[in-house]
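To start, the structure itself, in structure tokens.
Missing here is one protein chain; the remaining ones are kept as they sit in the complex.
Up next is chain A:
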């Protein structure tokens, strides 16, 4: 299993991997069992009337049947980002398919066949844009060859549209289905022989396409993990040890077993440190006929815990300790120039400490998974971002070969990084094995908030120096938070390169001296990654500090950002990294350089769109921040007002975005709309605290998510028209919103924000 999944290297050679699968390999698509019905098995050998059909299957993502049906395989997990629509539409556009008739099928987890399916790190379109285009273009060429042969015309005179090959000069056309028999017998063209569409020929890429699951969702028919059912399925609800590293000492299940509907009680081993992402926590599972009986049975359990090494842990105390810690000098991670000299010669020194809390993912669909074990094989249905990781984790937990594990991916009721961890799927597999029954493990909201893989709390201190010429001459960033790596290796005490490379070590500005230092911070909870990960605290600190520096320099913050970015150039950070590398979101910096011109462009665009500098009604103010993450350049301006009761209203949010080629404009916009709301939640509402090793918040009353009345009112997304390679859009909206909001609040009230969530009353 990949230790730092969000910072993984992408598999380099996606194309060759995808196309080497033989066209005759029959891809069996798992039938989802729902409400006792078996859906969608065996599409390819017979049509509905039982007539034999043949199939053109030029690659693993695409099937065209002699009935004329175009079937596209969606192999990445859908959790609201629209990927089940965006990748298939790329195939369909290149192929010239009739989109309204295309059928989309979700692939099971199988890396050998599909390449990486780890839906994380805003990777999907970036990684699969080209392979998807090639998949469509290869099939198109095969079909065109077949038609040209039939009509005896040159292939150059043929094209495809609406699932037909057309011959323009003679006005002839023929449906894809009629060409399948011929096409399937020709050799697969080499990649070098296919011609991808010119941008001007796109019918779908760069346009707006509604998500394919839209109708199912609004009519309540969409199948999420929680909805997957098999015959004789039982529900398991688990009481897990409230402290990390704690274990079950003993338990009494008498009362539990007397509850109608409760079938069995099974203890689960676990509670190791490091916790990893694939091992369950120590606990006791109640298996019942229905969810309510399982929940009641769990409530009635009496468990004595050995609370382990974290029984005394207190998150408020740790924040205090880390605040002390960052005052010292730390481990040098990036160095440019001589910060001490800058400090000695400074006209003014600005120094602040920034504090941010633990956060939970709190997907509205809590984790859940269904496992069925039969004849030594295990089949899973789960809302997972990472079916291949789940497959390996289940195989190792059951002690069977990964070939014997099949993972079916349902829709995800939100992911945000939580559902890339397979722990809850492993629980289902273990319980299915021990009970001999098909088991659906259902987490409650309380379970989810108590036992998440948390976004880590953090303390940072930034010291900035302004020289005699009013220039920003020095930047010293101290960082302390428990690392995600500690989830896999308890000896890790400081931030990993991949974490620092999310704003801190890739600080792009022209400052003569830069020093980034890290400090020890021990992990006392399971630490994970949450939408945009370490960019959240790092960019909160950096973005608000830059605003404060601009004020000290009596400069407009946008003018300062443009000044500090300097001339058009590509920045590489590696030569200044100390004993480390800049990970660039898993991409080679020469393929995806950090380009100041693109950043300046989004900044200028957002300033124009938001009317930066315009006169606002009194009490209202604008705030600005900009950041590149997941290779996408984003500038953000937030307009707020604060009333006499300190109530914050967010009237407008403007984003300018350069994400290279935008595949589905509507879903890029919706990701930014949602990203602003997500960031508003963490800026204004959300906080996890820990006392005596236990998470204090139990449900959405304690752990709050922004609700409609206080949510940002208007979110305007301005997308830069670009032909560049597509980059991430799921995560990049989150980081710059929070500092832009804080800066707007300062402009409106004169109060600087150094701690999240924002509390204007303190």
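Basically, contacts are C-beta pairs under 8 Å (C-beta built on N, C-alpha and C of every residue); 3 or more make two chains touch, one makes a residue touch a chain; residues count from 1.
Here is the rule we go by: contacts and distances are computed from a predicted model.
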Name under which UniProt lists the unshown chain, selected from "ABC transporter permease", "Transketolase", "Xanthine dehydrogenase family protein molybdopterin-binding subunit" or "Isoquinoline 1-oxidoreductase, alpha subunit" | "Isoquinoline 1-oxidoreductase, alpha subunit"
Full-complex contact with the absent chain, from A:226, A:405, A:480 or A:525 = A:226
Touching the hidden chain, out of A:235, A:439, A:602 or A:758, is A:235
Listed residues A:170, A:570 or A:714, member touching the removed chain = A:714
Which one, A:206, A:261, A:337 or A:757, makes contact with the chain that was left out?
-> A:261
Spell out the interface residues on chain A facing the chain that's missing from view.
-> 34-36, 78-82, 210-211, 213-215, 217-224, 226-227, 229, 235, 260-261, 290-293, 295-296, 362-366, 411-416, 442, 444-445, 666, 670-671, 673-678, 680, 699-701, 705-709, 711-715
